[in-house]
Each structure stands twice: as structure tokens, then as C-alpha cells.
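Quick one: this structure, given as C-alpha cells, is what I'll be asking you about.
For this depiction, one protein chain was excluded, whereas all remaining protein chains were kept in their positions.
Note that the chains take the letters A, B, C and D in the order they are written out, and that residue 1 is the start of every chain.
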Amino acid sequence: MTVVWSFLHKLGSPRWFYRISSQWLPWLSFLAVGLLAWGCTWGLAYAPPDAVQGNSFRIIYIHVPAAFVSLAGYYAMAGAGVVSLVWRIKLADVALRAGAGVGAAMTFCALVTGSIWGKPTWGTWWVWDARITSMLVLLFLYLGVMALYEAFESRETAARACAVLSLVGTVNIPIIYKSVDWWYSLHQPATIRLTGAPTMHPDMFHPLVVTILGFYLLYLVLLLLRMRAEVLEREQKSRWVEDLALGRGLAAEPGG
Amino acid sequence: MSAGTGPAWLEIARRDLLIAFRRRAEAANPLVFLLIVAALFPLGVGPAPQELSRIAPGVVWVAALLASLLSTDMLFRSDFDDGSLEQIVRSPSPLYATALAKMAVHWLVSGCPISLVSPVVAGLLYLPAAAMPALLFSMLLGTVTLSLVGGIGAALTVGLRKGGLLLSLLILPLYVPVLVFGSAAVDAAAHGLPWHSELAILGGFALLAVTLAPLAAAAALRINLDS
Amino acid sequence: MSAGTGPAWLEIARRDLLIAFRRRAEAANPLVFLLIVAALFPLGVGPAPQELSRIAPGVVWVAALLASLLSTDMLFRSDFDDGSLEQIVRSPSPLYATALAKMAVHWLVSGCPISLVSPVVAGLLYLPAAAMPALLFSMLLGTVTLSLVGGIGAALTVGLRKGGLLLSLLILPLYVPVLVFGSAAVDAAAHGLPWHSELAILGGFALLAVTLAPLAAAAALRINLDS
Amino acid sequence: MPLFEACDLRCERDERVLFEGLSFTLAPGEIVQILGPNGAGKTTLLRAVAGLSTRVSGEMYWNGAALPGSRWEFLRETLYLGHDAAVKPGLTPFENLRWHAGLWGRTTSIGIEGALGAVGLARHRDTPAQHLSAGQRRRIALARLLLSPARFWILDEPFTAIDLEGVSQVESLVAAHAAAGGVVLLTTHHRLSLDCRFRQVALESGALA
Partner (left out) sequence: MPLFEACDLRCERDERVLFEGLSFTLAPGEIVQILGPNGAGKTTLLRAVAGLSTRVSGEMYWNGAALPGSRWEFLRETLYLGHDAAVKPGLTPFENLRWHAGLWGRTTSIGIEGALGAVGLARHRDTPAQHLSAGQRRRIALARLLLSPARFWILDEPFTAIDLEGVSQVESLVAAHAAAGGVVLLTTHHRLSLDCRFRQVALESGALA
């Protein structure tokens, strides 16, 4: 138990986080960029064109990873919310806020790439399809968390309120997804369907797996970058940030 | 003693009802709002009956969503502003029960009357009479969820003086399932199809909300007080 | 001296802009609200593009009306609550100018951005591209009137802590002319008809509102202070 | 044994330490006045003692039991009167007090009418509170002191807006409560003139530079 506690305590230390993340970031970024470059070149240059859609399908290597990550990102954010509510760890507050921003960006990316893809495929930018609509609602949920955070003056209060909201959201996301799915099948016969996954050729599928992994890492890198910026802003008056700003580097923490 | 005899949450509900009764002229506000918003549509969309009748379920439900949302705004706000909330949180009654009681009163003075007049509003938009029972019952069940989920938003924003806009951003996305199944029930009834499964699902939402929403609202209230 | 150099109304406008800038994250709220309300309609009405495209002008205008209305609520409220309004009324600058300045700032931070994103929202509802210029310009002119007329309502209800509902009842009926001509302009453009006369009428409304609304608002503010 | 005990309280706000190593006890019959200039942290401290804020670290005991644990017994025994009076403008003084009494489920034997008379609001019994003056509204809140059976009073500037006669009346209420074995923790910028002994705890602060 004490081991867990001291670990959690250390995790709570912004300075420790800053130091460790400095060590990890180069590796993570390298991996993320490498995977993305590999997956994209493979997917864009070497994978065979789609029988129906020709080359326009290649946007899938951005679209699908972004969509995956944005959903997972919401649960990650809510997880940070739980940690923040239960253990009151400042770093979880930071992660919550950063997660909302990065998650909203990913969702937006999925929506935009989807729209771009929709134009040649469906002849229209936007369709009120179940999955797309629930993606839009997910974006609203992210924006709601961001707006709530900004509305509070006190950071701690903001983070805890956002934690409650994101937890409410996690209960609701499956419900929203299911209900929108249901709504679609009720109102409109299936004139349009997302093509792909089950029948996807392995040559198209393997690069997709690589870019999905790459996107998860990219998410992590962006999250860490935003968290570091926020940590610096919060701790701007503390000694270690001052040392950092003066180019004195970051000494190991006493006992850390 | 003339003091209340029941538990504290009952006393709180009684006071809220008393205040609502004091201002009974205001009770009509959500209804009039519903009517006005519904009336804006023929003005904006055009008066063709068929078209209106087709969009009627959706329009009435969206208007009800907004009316419920706007009346939620003050659910905890006035108690927060005058310090009553501090006393409520410190009272021997669990905050869960108090929050639930306040949400129940809110439903009684807004959701319930909204449901009762919604058939009238729908009639103005040429909704076929066959769909009226479905509208009434889906409204009665759906507004329960609206009041409860709206209460979470009201509790989250209680310390902020930002008006209803922020609340809408937080809560409207969460209202989506109720909107979907509510308007689906009415649509089904208008086409002569059975609509009981939709009603059952709305009931499920309401049950889920009754158990979870007061918890979230209580947590949000505590957070806002401790700022 | 570091004190402001212009007349008092300029200082008041500057402070309102400063507060808006402090909370620039909130500036997005009316926009997101517009998007959400617009998204509710396909959910309630169904996703068929033709139908949506037909009701799009009305839906976008109604959503803009509501977004403008909800953000109006706080126009004078916070100044009333903290006593600033007493000081404004007692300042050497005429209340007419002050009220106009506050309304102008309100348009700048809500009506103007709402107008600018309305084409995007309309696009989601399949409004034809040909109608977009009409939408944009009618919105830019129409929201001026909305901000001004909404300001009257905000001034009338400033002393009452009733949330946005009462305000909606007072103001939405007054918004009707803007709604009618605004959506008519868009509708006309969507059908390839000329839409300049509607725009001219909207311009006339805006001019009328600029001259009269601050007067009414100033009177309403005085009445509310002297209670 | 002290009824209430606070050990080593500490509060930091906006990177500034408001108080630190603050300890005090309240044995039955004791009155403690928290002293300090504006911004010293008096309200922050009282809200933490009342269980409304978690911004203060340290230990607190009620009747010997550590506090977050024995929270319910503690809340049942304490009355908190904050900057905001918890008076609903739309309700009459009588209705306001009935609500407060109902929140607790029990009252002292004086009754609501009696309490209203004692604070000089008998003739305003049925006037909505929004038609009362600032001091009259505050008096409604003070009537709760008469009605509540709580043993621990936490009073944050109870004399705000109260006239001289009212101040001395409240002072004698406080003294009588202590004489009956209750405990009182209060802040005020008035010079207290109580008939009994009371202790003062100063919050040192550089708030005023």
C-alpha cells in the first residue's frame, strides 16, 4: 500500500513528471513519427487502389486512426477525472484538461477527413449517418468539457467539475451511440453504408494497423506536450521552473 | 412545534413547491415558451400542412428540450446565491436525497405541464391525432430524464454566472438519446406502427437517470461550494 | 492620469470588451450552441437531405434567434447585481449612449460570430451553396436587430432572477419580423429568386432598432433601479 | 475534554500561506474569536471548520473523534452562519425560519413565532424578505441562533448590517449559549463586549502588507 501511495505521490509531483516526460518524449515522438511515416508511405504508395473508390480511399489511413483515438481519448480523459476526484492528484487535473483539447482536435480531424472522403464517395460533405452523428455529439461532449473548464476561475474546481462531467459523459456515450444507430435504421433505409472493414484486403489492412498504432503514439506525444506546457504555466512561480528558464537545467529531485 | 416533521429532503421539496406556488404566474412560462418556439417554425419554414406534420414530432421534442433546459438553469442557482445551499449541504439529510427531491419538484412544475400541453402544440403543427397518446406518454417519461440530466448541468454551473448558454453546451448533447427515442415513438405512432418499445427504452433511461443523476449532481454541488 | 480619456460610454464599451476578452474562451459558446441546436433537428426530424434542405433556412434562423437570446440574458444583469449599474446611471454620460455601447459590444461578440458561422451550420443541413450569401448578409443585418431588441428585454428583466425563460417570452414575439424576412431572404436565394428587398427591409429594422431600442432600454433600466 | 479541537491547521491560497501551525481547542462553555485583518483567512478557516471547504489541511476532532470520520454527528451539532444569510427573498421571515427548522428536524422550545419576536420581526412575520432592509434580512438569519439546538456555533461576522441594539442582543445570546455549556467560534471586526471571558486567536498575515 505504501508503495502505491509513494508512487502516486511521485506521480503527483509536476517536477517529477516534467523530468520523466523530458526523457520519454524524444523516444515517443521518434516512434510515432516513424510509425506514421511507415504506415502512410506503405498505405499511400504501395497498397493497391480500391476497386470501387480508386485512390480516394487512401484517406482511410488518417481517418480511421483519428476516429479510434478520439473515442479512446474520451475514456482516457474520464480516467484522469476519476483519479483527480478520488486522489486529488494535480497531474490528473492537468491530464484531464490536456486530454479534452487533444481529444477534441482528434475528433475534429476524424470529422474533417470523413467529410473530405465523403465528397468523392457520396457526392456530399455531410450525411446524418448514425456513426457520423454520434461522432459529432462526441465533439460536442469534448467542447462541453473545455467550455466548463474555461468557465471556472479556480483550476482545482474546474478540474473536479470537469471530472464529474466527463464521467457523466462516459455513461452516455454508449447510450448516445446506440440510440443514434437505432434512429438511423428506423428513419432511413440504408442508401449509404460505410464500405470497407470486413472485406478489406490485407494489403490495405496492414498499413492501417501501423497508422493506428502511430496515431495512438501521436496522441500520447501531443498529450504530454500539452501537459508539459500547462505544468510550466501552473508552476511558473516555483524554483525549478525558474531554474529551467535560466538554463540551469533540471536537477534530480531530492530523494526522487 | 411548527417545525417540519418529515426528513429534511421533504422539507426542502415542500419549500420549493411553496416558492413555485408563490410564483404560480411563472408556472406558465415553460408552456408559453414551448408555444412560441413551435410557432416560430411555420414562420421560418412555411405553412404547408404536410411538411409541418412531418417535422412536427421533431419540432415539438426539440422545443420541449429547450424549454426544460432553460427552466433548469435556476434549479440550484438561487440556493447557491443566498447561502441556502451551504445549509442544505450541512443538514443531516444526505445530499443525494435533497438533489433528487429538488429535481422531482422541477419535473412536477415544468416537465409535467410541458408534457400535458405538448399535444396542443403538436396539433398546431398538424400532427395526426393518432400520434397524440404516444406524444403525451413519451413526453411524460422523457421529461423525467430531461429534468434529472439537466439537474446535473445546473449543479455543475451553479457557481458561474454565465446564463443558460454554457448549460446548453453541457447538457444538450446528453439529451440526444431522449430526443431520438421520443421523436421516434411519435413518428412510429403517426405511421400507425407500435411504439411501446420506444416507451420502454425511455423508461429505462429515466430509471438510470434517477439512480445516477442525483449522485453526479450532489458531487457537483459539493465541488462548487468548495471553491 | 491613467484614467480613460474618452467619454464614459467609450470606457464602458472598453470594459465590456475587456471582460469579453478575458473570457475569450466563452466567445465560442454561442457558436457551439448554434451547431448543437441545428444538429438536434436532423435527430428529431430525420436525416433525409431534401427535407432538411427545405427546412434549413427556418432552422438556422430559429437557432440563431435562440443563441442570440440566451446570450442577451447577461447583458445588464451582472452590472445590476454588483451595483455597477447604479454607478453607470449616475455617471455624466447619457444612459442612451451607454446602453447603445453595451448592445454594440454584445453584437460584436455574439451576433457577428453567429452570422459568420451560420453558413457552416446551414451546410450541414444541405442548404444549397447559392443561398449562402443571402444567409450571411441577412444574418449580419438581422442579428443587429436581435441584439438591440434583446437588450430591451434584458433591461426589462434585469431585476428579476428568473433565468432566460421570462426573457424569451418577452422577446421572441418581437423577433418574429426578423425571422420572417431573414428566412424569406434565404428561401428566395435558394430558389434562385432575388433577395435584395428582404435585405433592405432587414436594414430598415436595424436602423429603427438602433434609434429606438437604447431609449427603451435606458428607461427600463431606470425603472428597475428605482424599485 | 475539549468538545472541538483543531491541530496544526494550514492553508495556502494562490501560492501564499494564509496560516500555518494553527491549533486551538474549545472546551464546553468557551468562546473563541478569530482575529485578523481583511484577507487574513478568517472566512476560509470558518468554512473549513464547518465542513464546507477542503482547502485547509490539518486535523480536527469533535468530541475526541477525528473529523471527516464522525462528520454526521458533528454536522448535527453545529450551526454555521456565513457571509450569506440563507434567507430566501421570496419567502416571509416565518417561512424562512420554518424551512431552517425543518432542515434540522428539531427546534428549541421558543418556537418560530417566539424567535421572530425576539429579533424584532414580529410585525414583519408575513412580509416577503425582499421587502425588508439589509439589517432586517440579517435578523432573520440571527433568529436561527434561538431556534437551533446545536451546541457549536460558527459565526462569520454575525453583526453585519445589525444596529447597535441588535449587536448587544446577539452578544448576550452568545454569552448565554456559552454559559449553558455550548461553544462558539466567531469572527467580527466589531469590538466584542461580552459578559463572560473569551479567547482570541489571531491569524498572522501579511495580507495588508
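In this section, contacts are C-beta pairs under 8 Å (C-beta built on N, C-alpha and C of every residue); 3 or more make two chains touch, one makes a residue touch a chain.
From a predicted model like this one, the values you see are computed outputs, not experimental measurements.
Participant: Among the chains included here, which ones are touched by the excluded chain in the whole complex?
Facilitator: Spelled out, the missing chain touches these shown chains: A, C, D.
Participant: Out of C:89, C:108 or C:136, which residue would touch the omitted chain in the full complex?
Facilitator: Answer from the full complex: C:89 touches the omitted chain.
Participant: Since one chain has been left out of the picture, which residues of chain D touch it in the full complex?
Facilitator: The missing chain touches chain D at positions 13-14, 36-41, 43, 83, 120, 122-124, 127, 131-136, 138-139, 157, 160-167, 189, 191, 207-209.
Participant: At which residues does chain C meet the chain that is not included here?
Facilitator: 1-4, 6-8, 10-12, 14-15, 18-19, 22-23, 78, 81-84, 86-93, 225-226
Participant: Over the whole complex, note the residues of chain A touching the chain we left out.
Facilitator: On the chain A side, contact with the omitted chain comes from 153.
Just so it is clear, only the chains that are shown with their structure count from here on.
Participant: Return the chain pair with more inter-chain C-beta contacts, choosing between B-D and A-C.
Facilitator: B-D
Participant: Rounded to a whole Å, what is the gap between the Cα centroids of chain A and chain C?
Facilitator: It comes to 35 Å between the two C-alpha centres.
Participant: Can you compute the centre-to-centre distance for chain C and chain D, using the mean CA position of each chain? Integer Å is fine.
Facilitator: That gives a centre separation of 45 Å.
Participant: By the touch rule stated above, which residues of chain C touch at least two different other chains?
Facilitator: 26, 29, 32, 36, 43, 46
Participant: Among the residues of chain D, which ones contact at least 2 other chains?
Facilitator: none
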